[in-house]
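What follows is a structure written as structure tokens; I'll ask about it next.
Excluded from the complex is one protein chain; the other protein chains are retained at their positions.
Right, chain A next:
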Amino acid sequence: MKFIVSSSQLLKQLQHINGVINANTVLPILEDFLFEVDKNKLTVVATDLETVMRIQMDIEAKETGKVCIPARILMDSLKNIPDQPLTFNIDKNFSVEITSDNGKYKVMGENPDNFPKEPTADDTTSFTMTATALVTAINKTLFAVSNDDLRPAMTGVFFELNKDYLQCVATDAHRLVRYKRTDVSCPKADSFIVPRKPLNLLKSALPDNEDEITLSYNSNHLFVKHGTTQMSCRLIDARFPDYKVVIPSDNPYKMVVTKSDFQSALRRVSVFSNKSTNQVALNISGSELQLAAQDVDFSFEGNERMKCQYDGEDITIAFNARFLIEMLNAADSEEVRLELSTPTKAGIIKPTEMDDSEDVLMLVMPLMLNQ
């Protein structure tokens, strides 16, 4: 089999799917790309058995055929080849020869029949949304996903579908983000949990624009299609915690602060916090917010005060500063509202302004104050 392809276009496409591949896998063929050539079309597939990604591009080819090519060495060589047409020649033994203006390179491929089969998209339900809407939903939730393999349901983002909206929820049991879009319409009420890795891959493979993407799902898999790029992944088979019951219906104390000022103050003060908790205590009274962190052993202390608008009784409440900083990143407005009730109950963070079609709600549990 022989085909000709642009080196830079091939590299660009492969970079979208290369992240699927794990190094040193138990099955060596999982370290390969599957190349499929059919009538001037090249399809390349990468898989880790859980997530499969494929791209398609135009090439020059007279024949059809398939081969597995080791991903790492191919990527390393493409990165160093100046933009030009490359000729791939594959013989019966799956030996791959690449010819460029600079020379010839050879690598042993593998029998494509051994490459794992993709899940089939049977019995799927589909809906569409813009690429930017999905990328935004991932960006606003993925950071709150848990790493705890002992609670698999929380190691992915919970997609809740409805006729009038799509809602994405993530939690690690200490904090929770709920991101809602009312400009997405799903055929029926439904839900599934998507693992972290495919979402991370989508985030970098999808453009942040108005391109339409199609999501299809069945009971085991999610399929995402954007133009000639496709991804499928296994869904997490577990029950997402009943998060609605932990959202406080009314936190009476409300503070509004400038987001960037609050975030910078947290960054500066938390340098001096106890690193096992990252604890920063917020003391709010009148129109003043005080931030305090300390590490008794090292005699570290950080204190700052800043202006805020506050409607409520004086309160001292402590949080993990890293949680607050990450959550503030997910608020796009200039100011944020922090709604509190008692020092041991969940705080709510909301942007003060949002697009009509979007809604973000973030919950964070406090730390018990030391002494």
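Criterion: contacts are C-beta pairs under 8 Å (C-beta built on N, C-alpha and C of every residue); 3 or more make two chains touch, one makes a residue touch a chain; residues count from 1.
The rule is simple: contacts and distances are computed from a predicted model.
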Protein name as given in UniProt for the chain not displayed, "DNA polymerase IV", "Ribose transport system permease protein RbsC", "Acetyl-coenzyme A carboxylase carboxyl transferase subunit alpha" or "Twin-arginine translocation pathway signal protein": "DNA polymerase IV"
Residue of A:N22, A:T43, A:S77 or A:S264 in touch with the missing chain, whole complex considered: A:N22
Given A:K2, A:K41 or A:R151, the one touching the chain that is not displayed: A:R151
Touching the absent chain when the full complex is considered, from A:D172, A:D208, A:E304 or A:E358: A:D172
Contact set of chain A toward the excluded chain (per top definition): 22-27, 146-151, 171-176, 241, 243, 246, 274-279, 295-299, 318, 320, 344, 346, 363, 365-371
